[in-house]
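Here the complex is missing a single protein chain, while all its other protein chains stay put.
Here is chain A:
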Amino acid sequence: MKKVYANAAEALDGLLFDGMFISSGGFGLCGIPELLLQAIKEAGTKDLTFASNNAGVDDFGIGILLQTKQVKKMISSYVGENAEFMRQYLSGELELEFNPQGTLAERMRAGGSGIPGFYTKTGVGTQVAEGKEHKEFDGETYILERGIVADLAIVKAWKADDTGNLVFRKTARNFNPPAAMSGRVCVAEVEEIVPRGSLDPDHIHLPGIYVHRLIQGEHEKRIEQRTIREA
């Protein structure tokens, strides 16, 4: 079982194809798989559908794949930080499926857990509910949402051991565990790979069973809104 690869391009070798569906972790620019996204840009894979909470900013995150027009469709909850995204969407070049944030997270978790659909009250009575099955439970109305199973999941963690057990750091965890679960194959990029046995088994956030390939790399970790208080 060899999970550790030398770099992002090698870790993605043989996994990319035009028209594929990719789940990505991250919230805003926090905890995004920036190295894998860069490698997908360099690979030039086209017509991609991304399930990702956000679409990055113009020159970072998924935004770099929008610049090169490699993205056909986004499934996201919030895309307000990306002017190029807005331009492509309003001109009809880019498809967009808005999912409520919790619905998107649960779709990933469910899809990766063998649950093809689930009922939620999120979005009942809104545009989100249009065309979806409605069902009453105990007097309340719910809508059916589908689990997501992606061709590939790309995620970012803080540390991994060489068997793919992952540990995240602070709010950089966000969508990464559910995204990882939703992939038929998952590639993770981390800041540090440590030998097996050096992570406390009780402190693993995502077991290595969900992670198939792994790279270590340097991360820019760009900050979107630098807000400070006086010391």
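The rule is simple: a residue touches a chain if its C-beta (ideal position, glycine included) is under 8 Å from a C-beta of that chain, and two chains touch if they have at least 3 such contacts; residues count from 1.
The rule is simple: contacts and distances are computed from a predicted model.
Trainee: Could you tell me which of "Metal ABC transporter ATP-binding protein", "Electron transfer flavoprotein subunit alpha", "Ferredoxin" or "CoA transferase subunit B" is the UniProt name of the chain missing from the displayed complex?
Mentor: From the listed options "Metal ABC transporter ATP-binding protein", "Electron transfer flavoprotein subunit alpha", "Ferredoxin" or "CoA transferase subunit B", the omitted chain resolves to "CoA transferase subunit B".
Trainee: In the complete assembly, which of A:Asp58, A:Asp151 or A:Glu224 touches the absent chain?
Mentor: Among A:Asp58, A:Asp151 or A:Glu224, only A:Glu224 touches the chain that is not shown.
Trainee: In the full complex, which of A:Val79, A:Ala153 or A:Val211 touches the chain missing from this view?
Mentor: Answer from the full complex: A:Val79 touches the omitted chain.
Trainee: Kindly state which of the options A:Met20, A:Ala43 or A:Leu96 is in contact with the chain not pictured.
Mentor: Of the listed residues, the one touching the omitted chain is A:Leu96.
Trainee: Please output the residues of chain A touching the missing chain, sorted low to high.
Mentor: Here the touching residues of chain A are 27-31, 53, 76-81, 86, 89-90, 96, 98, 100-106, 108-109, 120-128, 158, 168-178, 205, 221-231.
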